[in-house]
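Every protein chain but one is kept in place in this view of the complex.
Chain nomenclature is as follows: A and B, assigned in order of appearance, with residue numbering initiated at 1 for each chain independently.
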Amino acid sequence: MTPMKASIISNNVDIEDLLPSAFSVTFLPGAPAREVLRAARDRIHLGAKLLAHPMAGRLRPNETPYMTVFLKEADGVPLDLPSLEIIEYCLAEDAKYANAGKKYDEAMLPDLRFIGRELAESTLKELDIR
Amino acid sequence: MKKILFYTNQFFGQIGGEEFAYTEPFVTEGPKGPAMGLKAAIKDAEFVATIICGDNYFAENIDKCKDFIRAQVEKYQPDLFIAGPAFNAGRFGIACGESCKLVQGELGIPSITGMYEENPAVDMFKADCKIVKTAKSAAGMRQAVPVIAALATKILNGEKLGLPKEEGYFPMGKRVNVFHEKNGAVRAVEMLIKKLNDEPYETELEISTYEKVDPAAPLKDLKGAKIALCTSGGIVPFGNPDHMFAASAKFWKKYDLAGLDSLEKGKFESVHAGYDPVYANENPNRVAPYNVLKELEKEGEIGEVYPYLITTTGNSTSVADATRFGKEIAEELKANGVQGVILTST
Partner (left out) sequence: MELELRKIAIRNIEFGTPARIEGDTLIADPDEMRELILEDSRIKNVSFDIALPGSSTRILPVKDVIEPRAKPDGETFPGTFHEDMQEGGEGITYCLEGCVVTTTGPIVGFQEGLIDMSGPAAEYNVYSKLCHLVMILEKQDYVDPHEHEEVVRLAGLKLAQNIAELGFLVEDFKSEVYRWGNIGENYNAYPDLPRVVYVYNCMSQGLLHDSYLYGRDSKIIVPTMLTPLEIFDGALVSGNCVSPGSKTTTYMHQNNACIKELFKRHGKDFNFVGIVLCPLMTTLKEKFRNRMLTVRQVKMLGADGALISQEGFGNPTTDLMIVCQELERNGIKTVIITNEDAGIDGMSESLPDSVPEANAIVTTGNSNATLMLPAMEKTIGVLKDIERVCGGNVNSIQPDGRLLVEIHGIMGGHNLQGNTYVGAVTI
């Protein structure tokens, strides 16, 4: 695998030990998924590309508070429109469920982090970086 | 007997033409204008009163007009509210839409109006009331009356409405679940057979798509950049010297702002017919924020503000015209060394 400048933005601290050193990691513990997506959107405007669709799995925005975004970093290159479209969609989807009521309670958070970790692991395997 | 309250403008209310566009709202007992035709077509209901209001007056005094309509609804206690039809008239369309939105949304009484598909008020209000599809001009009144009357009759009788295309009104854009007679797989295979045979078929979900434009590379530093302000919000010098259209614009304009720090009230105004211009006229910077750009320039955040306003009316403008505007504007700005553009829309 050719080395690439990749970065992860996540609010799921359980993924920490999964991450190869090739990644620069921004953890936003306790931040809502929306903030993770916004941080990713800001990076995309500066030239980063999405490596994976942020809404992996099938948990909806009100079904899990955890969000991990995988980006390929680049500066000063033209905006990657497909990445922007996807991240904006994710933000719109997040907003769609803003008033829909949460489906999880505190006791479930470890399980939701676990599933988030599983999905992140799938993504890392697909990216063939580990 | 069910009761209907009717709304129309100075023209259809038989007060007079454009010179009466500032007529304040008033109410008259019984049906007036188009309500006469509707009356004959709607059985077992009476038009208790007609509200008549000048289009300009409505556009510039929306809250007062709403108060007036609210009072009439409380007085007459109608079972249905009908406004217009407005055909392709921009200001009348907004008046019909606003009044129906008030009566149906806030007062809970079903409301119907009618408009031509390109009337900007269709998109503004189709989710708030039933807007019947009409012809472009009042020449289509005779075709519109039976459609409005049939819809009114069904609503008054509490009958279940058919799909928008069956009843003749614009879909409000709401997706609702239904049970089909055939399952999804059967419908999909039937659709595929039609598509393979080049026969007409109807997709169950329309996808709206737009041409994608590749964005320019980001500006890394605004401190050395020359930034221009463009708007499709219809902001022009007061008095509209170049006769910018209120809708379906065919040109764009460049106005010299040298020496100005702000677009002041009374010196600039909105001619856009697709939104309520009151707040834009009070402070045109709300639509075209030239004042903020000048502040950023003073603070050194922006290298230089291009001292012109590039403007047009983005209201039912055709894609072909808008594409041409974009190309022309881009050439103009590039020739003048502009590196970045703030484009505001409404």
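Going forward, contacts are C-beta pairs under 8 Å (C-beta built on N, C-alpha and C of every residue); 3 or more make two chains touch, one makes a residue touch a chain.
Predicted model only: the values in this text are computed from it and were never measured.
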So which shown chains sit in contact with the chain we cannot see? A, B
Check each of B:195, B:220, B:267 or B:298 against the chain that is not shown and name the one that touches it. B:195
Among B:171, B:215 or B:241, residue touching the chain not depicted: B:171
Touching the hidden chain in the complete assembly: which of B:204, B:242, B:282 or B:301 does that? B:204
With the missing chain put back, which residues of subunit A would touch it? List them for me. 50-60, 62-63, 70, 82, 85-86, 89, 92-93, 96, 100-105, 107-108, 110-112, 114-115, 118-119, 121-123, 125-127
Spell out, residue by residue, where the missing chain touches subunit B. 127, 161, 163-164, 171-189, 191-193, 195-196, 201, 203-209
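In this text, only the chains that are shown with their structure count from here on.
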Between subunit A and subunit B, what distance separates the C-alpha centroids? Give it in angstrom. 38
What part of subunit B is in contact with subunit A in the complex they form? 212, 214-218, 220
Help me check something: in the complex, which residues belonging to subunit A touch subunit B? 45-47, 76-79, 81
